[in-house]
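See below for the structure under consideration.
The other protein chains are all here in position, but one chain of the complex has been omitted.
Here is chain A:
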Amino acid sequence: MTQVDFADTAETSAAPAVAPGVPKMAAQGVNVFYGEKQAIRDVSIDVNMENVTAFIGPSGCGKSTFLRTLNRMNDTVASARVEGLITLDGENIYDKTMDVVQLRARVGMVFQKPNPFPKSIYENVAYGPRIHGLARAKGDMDQIVERSLKRAGLWEEVKDRLQDSGTALSGGQQQRLCIARAIAVDPEVILMDEPCSALDPIATAKIEELIHELRGRYAIVIVTHNMQQAARVSQRTAFFHLGTLIEYGETDQIFTAPRQERTKDYITGRYG
C-alpha cells in the first residue's frame, strides 16, 4: 500500500499542483473515505479566481467526492470521512471554528441534475438571501432576484412569470435557475458537478457561455465527463484516476501534451 502511495505522490508532485496567482482554495494531502473504502488518495490542488478549473476522469474516479469536500457537502453523508487540509482564503474549512453555513454561502454548488425547489422562480432565487438575511427590504430582494437571474442569463425568459413554479421550466432553464440561486448569495466559489449531463446540446451551449461570462467574478470548478467541454470552458484541468490526481495543468497543455501516460490514454479515448 505504501509502495503505491509513494509512486502516486511522486507522480502528482511531478506535475505542478499550484496554479499561478493567489489560490482561492487550496487542498493539501486530502484523503476521503466512505467507511473503510478510500475514494480520494492524497490529493493536493489549488483553485484560483482567474480560471475556470475542470475536473475530468473516468466515472467513479472520485471527481464528485473531491468536489464535495470543497464545500463540506460530504458532511451530509454519514459514512464519509475527510482527512487533510483544505483552505478558503488561507482558512482551514474543516476547522472546528468554521461555520459550515457560512462556508456554503461562500462556496456555492450546482448539481448534476437540475434541482429547483418546488417553489416559484422568485422564491427559488430568494431562498438563499432569505436564510442568510441578505435583503433588508422587499425592494432589496427584488433587486437581488433580478440581478441573479440576469447574471444567470435567465432574466429575459422568465421576467414575466416570476411567480410560476421553478419546476415548470425546461431542463436547461432549471439549471440556469439553479445557477441563479447559487449566485444570489454572492458566493466566491461556484462548484458545478457535471451541470450539463442532463441537458440537450443547445441548453449545454447556453450554460457553457454562461460559465465564460461568470469567469473572473467567481472561482469556478466544474466536473465534467465530456472532454470537449473541459477544453471549451476551462483554463486549468485536473485529471483524476482511481481517486488520485494524476495531472493538473493548463488545459491546453493537458489536452495537447499530457505529461502522464495515463492522462494521454484517457484523452485519446483509450479508456473511460
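The rule is short, and it goes like this: contacts are C-beta pairs under 8 Å (C-beta built on N, C-alpha and C of every residue); 3 or more make two chains touch, one makes a residue touch a chain; residues count from 1.
Just so it is clear, contacts and distances are computed from a predicted model.
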item: Among "von Willebrand factor type A domain-containing protein", "ATP-binding cassette domain-containing protein", "Phosphate transport system permease protein" or "Aromatic ring-hydroxylating dioxygenase subunit alpha", the UniProt name of the subunit that does not appear here; value: "Phosphate transport system permease protein"
item: Absent-chain contact - pick from A:Q102, A:Q143, A:S170 or A:Q228; value: A:Q102
item: Contact partner of the left-out chain, one of A:F33, A:Y94, A:F117 or A:F255; value: A:F117
item: Touching the absent chain when the full complex is considered, from A:A27, A:I56, A:M73 or A:I267; value: A:M73
item: Residue in contact with the excluded chain [from A:G128, A:G153, A:G172 or A:G249]; value: A:G128
item: Chain A, residues in touch with the chain not shown (by the definition above); value: 71, 73, 76, 78, 100-105, 108-109, 111, 113, 115-119, 127-128, 131-132, 167, 178, 181-182, 185
